[in-house]
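Only a single protein chain was left out; the remaining protein chains are all shown in position.
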Amino acid sequence: MAIIMGDNQYGKAENRVVRIYRDTARHEIRDLNVSTALRGPFADAHLTGDNTQLLTTDAQKNTAFAFAKLHGIGAIEDYALTLARHFVHDVEPVTGARIEVEEYAWDRATIEGIEHDHTWTRRGPEVRTAAVTVDASGEHVIGGIKDLVLLKSTGSEFHSFLTDEFTTLPEVDDRIMATALVAKWRFAGVPEDWDSTYTLVKSLIIREFATLQSLSLQQTLWAIGKAILEAVPAIAEIRLSAPNKHHFTVDLAPFGLENPNEVFIAADRPYGLIQATVTRDDAPPAGEAWRSAAGLA
Amino acid sequence: MAIIMGDNQYGKAENRVVRIYRDTARHEIRDLNVSTALRGPFADAHLTGDNTQLLTTDAQKNTAFAFAKLHGIGAIEDYALTLARHFVHDVEPVTGARIEVEEYAWDRATIEGIEHDHTWTRRGPEVRTAAVTVDASGEHVIGGIKDLVLLKSTGSEFHSFLTDEFTTLPEVDDRIMATALVAKWRFAGVPEDWDSTYTLVKSLIIREFATLQSLSLQQTLWAIGKAILEAVPAIAEIRLSAPNKHHFTVDLAPFGLENPNEVFIAADRPYGLIQATVTRDDAPPAGEAWRSAAGLA
Amino acid sequence: MAIIMGDNQYGKAENRVVRIYRDTARHEIRDLNVSTALRGPFADAHLTGDNTQLLTTDAQKNTAFAFAKLHGIGAIEDYALTLARHFVHDVEPVTGARIEVEEYAWDRATIEGIEHDHTWTRRGPEVRTAAVTVDASGEHVIGGIKDLVLLKSTGSEFHSFLTDEFTTLPEVDDRIMATALVAKWRFAGVPEDWDSTYTLVKSLIIREFATLQSLSLQQTLWAIGKAILEAVPAIAEIRLSAPNKHHFTVDLAPFGLENPNEVFIAADRPYGLIQATVTRDDAPPAGEAWRSAAGLA
Partner (left out) sequence: MAIIMGDNQYGKAENRVVRIYRDTARHEIRDLNVSTALRGPFADAHLTGDNTQLLTTDAQKNTAFAFAKLHGIGAIEDYALTLARHFVHDVEPVTGARIEVEEYAWDRATIEGIEHDHTWTRRGPEVRTAAVTVDASGEHVIGGIKDLVLLKSTGSEFHSFLTDEFTTLPEVDDRIMATALVAKWRFAGVPEDWDSTYTLVKSLIIREFATLQSLSLQQTLWAIGKAILEAVPAIAEIRLSAPNKHHFTVDLAPFGLENPNEVFIAADRPYGLIQATVTRDDAPPAGEAWRSAAGLA
């Protein structure tokens, strides 16, 4: 029996790269949080402190910023692919690179009905995400969204569930359903346009959440996943993680008041957590990039 | 010399009150975080553990939820006033009440161009705030906004400043200016409409931030404060607290690249912090409510 | 009626200053978060963008770091006083300075029973604080602690309280009492030693919290404040802010189980918030520094 090195990677996390386009008076902004990670023959760095194969995390950071100038920042999937390819193809010992990007959205300010050339307000809380892996097995692109907070004040039921000796929950046929959705979708091909694909996926999430008369959060997640796979052939698979942000109807009876689903207390913890994958029966195999990204823990 | 009780108050903090209006198929939502604090003859509770004058914080919580049904939730200033008056007028020993409210904004979901009746997405990050104090000195209302994140990619200069032996900052005539603004405004009268006043103040903040060719964040704060006082006679005074969220131009020269204000690193800490009060020379005296609310620390 | 500038200040917030003493093989560490704020004749900076009286926040940052070398970092009260005096006495237009410091504690690592010379683990969660103001009215020092999380599993009662129509809370004669205490104490004089005073105050807080058979959190705060004022003549006044971190006894009766205060759910929000000042009848007047620091909102 011997003790050996297993999987390892290293990089620079959370580089806050902001790119302004100012070629005309009407500026554009892309505001990113970029994390890089490299894989390769780094065992000796661990075993003996031999750093001769290590590209510093500082150089990785410099590259992320330099590429924002050299290649610009369009769709975050493209930016991440360009960075990952560079590390794998141009830096000798590197055999794999994983780039994770978050993009923060800004709304252009409108002053007395006219869009302003160079001022924005931060929109939120939702964040667009991308995770790209390039290695010997190919190029893997995962799009995503996180912290998309959704609430519907009716159109959600929960009843007819399994009971055991620890079950005390009453059945309800009308409740608030709310979540802060995290979704990641695996591309099997390259869509026509990354940005419009993101916009479409987001709109489908909201549509299905809103319009399904839901019997459970599980059913809503399936509806969302199915709608996305039907609409976007380039997406092979989608993973959804949905905290059930409980809104409990407050008991006002002690004060002589009825509460027909009008007054709620929004609870923090604990929360339900529903996680589901919707896929295709002919989806190409997922590989490590998807497994590690998805975190179906 | 004797040791004595000084100022004290107690209450229930961060009640997450959600109110749904469902009288028609088109629902409405108001989503609040409510904190109450009561003042009065509570010395004995401290000195001897005599609780007979203490309304429990649990009862304060119940009141916040019950009032969401009994009186509904319109403008948060009105809701807070109603709660504060109740505690002072209806609960015998209470002589003063301070109610603080945060309101989270929701955007109605739009499905294929049509507004949905009962589904929303959370808007952010900015939060509307109100702090109301009712006591023997009268009723004091403070409106506010926090975490309004603003960025302009040009139209901001900083130069011609004082220098000392620790000054190394270069002068710049073009920089990114960004902040997460916190503003609190003190009402000397009751405006025609709390909600439209809030909307107006917010739009003036954005207008002044965007349109002033700024020589310092200080100058921008003054412009914002002045515009608000000119537009809203009911506001006596406004306090602004603005972190200068630094965006540093990245030095790309080592890589043979120019960077004419196109690539920035957004820094977390330290940050500048600029705080200013804009007032009227005939403003009525502020009182304790304003001093403790404003936190010009 | 004219619109005019009111109170204002500006500075650099959250400078993360780490000072290592390495004069011998046994190193020492002091790990601070330092915020500076200056006051003075800065109206023109606001009104016209005239920056000629403004010492940059960048220079303030440089000063905080340079002083860590020039003067070293001993007790944070001393470090803050030295910085504040410099800004007021050495920088021509500055008339007032306020320095706020947080100190993070580190435990020296012990390896097989022997203290290590240069390795530490972070202790937490409590943080030592200081706020110093120097201006024409003199020098004002406020010591403090925050996020001191305390819990006692018995020795706390709550009953015999005032009831109204919104009261539903049952009386209890045995409960968990837990808080994350924030305390600030105002010095009227200079104690023999800042560091040992801090240690003493912290130990008195814990002693009183533990040993008082408490009838309310209010009573516990008074006991804490009184013990500190009795023990430390240099402290004129202390303000305590204590969230009541509720631990609710879980109802296990539906499962045929008793729960004699053994199983609790720790709740996040809402929480009680109890705030009290304990002072001396001959305490010198507090001044603005104390009012703005204490935030008895």
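What to note about this one:
The first chain written gets the first letter, and so on, giving A, B and C; residue counts start at 1 in each chain.
Everything below uses one rule, namely that a contact is a pair of C-beta atoms (placed from the backbone, for glycine too) under 8 Å apart; a residue touches a chain by one contact, two chains touch by 3 or more.
Please read all numbers here as calculations on a predicted model, not as lab measurements.
When the whole complex is considered, the residue among A:26, A:46 or A:71 that touches the unshown chain is A:46. When you scan C:148, C:182, C:201 or C:283 for touch with the missing chain, the hit is C:148. In the full complex, chain A makes contact with the omitted chain through residues 1-16, 35, 37, 42, 45-63, 66, 90-93, 98, 100, 131, 158-164, 166-169, 214-216, 218-219, 221-222, 225-226, 229-230, 237, 239, 243-244, 269-282, 291-293, 295-297. Mapped onto chain B, the footprint of the missing chain covers residues 165-166, 168, 254-255, 268-269. Chain C meets the missing chain through residues 15-22, 27, 29, 31, 62, 65-66, 68-70, 106, 109, 111-112, 116, 118-126, 148-155, 176, 206-207, 209-211, 247, 250, 252, 254-255, 257-268.
One rule holds for everything that comes next: only the chains that are shown with their structure count from here on.
Note: centroid distance chain A to chain B, computed from Cα atoms, is 30 Å.
Here the spacing of chain A and chain C, counted between their Cα centres, is 38 Å.
Within chain B, residues 15-16, 62, 66 each touch two or more of the remaining chains.
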